[in-house]
Every structure is written in C-alpha cells, then in structure tokens.
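A single protein chain has been omitted from the complex, and every remaining protein chain is retained in its original position.
And then subunit A:
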C-alpha cells in the first residue's frame, strides 16, 4: 500500500493527473468522513474535502515522501476543518439552487439510502446523537477523537498528524472520552 502510494505521489508530483485521480479515489471517503464529523453537514464537508485535495495538488512539490502520505493529507484536512470552525460561514439552505438556472437544489446531491422507514428513523436518531455528542467537544478534542475512533488511526500516527507529543494526544483522548461518556450515558 505504502509502495503504491509512493509511486502515485511521485507520478502526481511530475504533473500526472491520472495518478492524482487515483490518490483522490483512495482518500476521498476518509477525508470526507473526517470533515463531515468535524463540521456536521455534508456540503461544508464536501467543500473541505475538495479544498484539501486542491491544496495537496498545489503543494505536492513540497511533500517530503520520507513520511506517510496519509499523515500529510490528514494534517491538511484537520487544519482546514479547524480553520473553517473559526470563521464559520453563514449557513446556507438545501433549497438553494446548486447552480443558478438549472433548477437543481442541494437535495438532489444528497445520497439516499434504501431502507425501511422505521429502520431509517432509528439509525437516524443514533447517528444524530453521535454527531451531536461530537459537536459538543472542542475542535482540538473532536479532531483527535475522530482520528482515533472513526478513522481508526494509531496514537503514533495521530501524534504525527497534529504534530503534538503522544502524551498530549493521550490526555486529549482521555478528556474526550470523559466528555463523550457524560453526553452519551443517558442513552
């Protein structure tokens, strides 16, 4: 895997778009997932994911392939999410047209999951509870909890991503767990 990614980044560095497209395919869902759990809505999350890949492309020349590509891209995405939280854009409506004059609103971009209505409600509620609990964490705890438990990364990799010592990561995970516990204990 690492070898494949190394080859792809080297090719992308030389301006090979096909290689870059493959990198997007590998990472798009991971980055989108991180962004979605950080900001809590699809559209902002897609914007952030898109911005992440554009920044990766623009800064490929400065990427040092002695360390993992995943670490680098997660760092860019995490920073973008935290920046986005600082200067929160005005909320926009799903009824808004995606592109003026095309008659398509943002609902048309939402994916639909084919499930029974009751199923949907239960999962929906659970999902909202988790998302709500996460959104009550401070961004610096939220990002680390997402990287640890949703992206399933090791403490070492999280430490590389946010450039903080492992002991700090552990402290944040402990506090994050306590905060989530008090949020979710009454479920």
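Rule of thumb we're sticking to: contacts are C-beta pairs under 8 Å (C-beta built on N, C-alpha and C of every residue); 3 or more make two chains touch, one makes a residue touch a chain; residues count from 1.
As a convention for this text, contacts and distances are computed from a predicted model.
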Among "Anti-sigma-W factor RsiW", "Nitrogen regulatory protein P-II", "Phenylacetic acid degradation protein" or "ABC transporter permease", UniProt-listed name of the chain not shown: "Anti-sigma-W factor RsiW"
Contact residue for the chain not shown (choose from A:59, A:131 or A:168): A:131
From A:24, A:82 or A:164, residue that would touch the chain that is not displayed: A:24
Touch list for subunit A against the chain that is not drawn: 14-17, 20-21, 24-25, 28-29, 32-33, 36-37, 42, 46, 49-50, 53-54, 57-58, 109, 111, 123, 126-127, 129-131, 133-134, 145, 149-150, 155, 170, 173-174, 177-178, 180-181, 183-185, 187
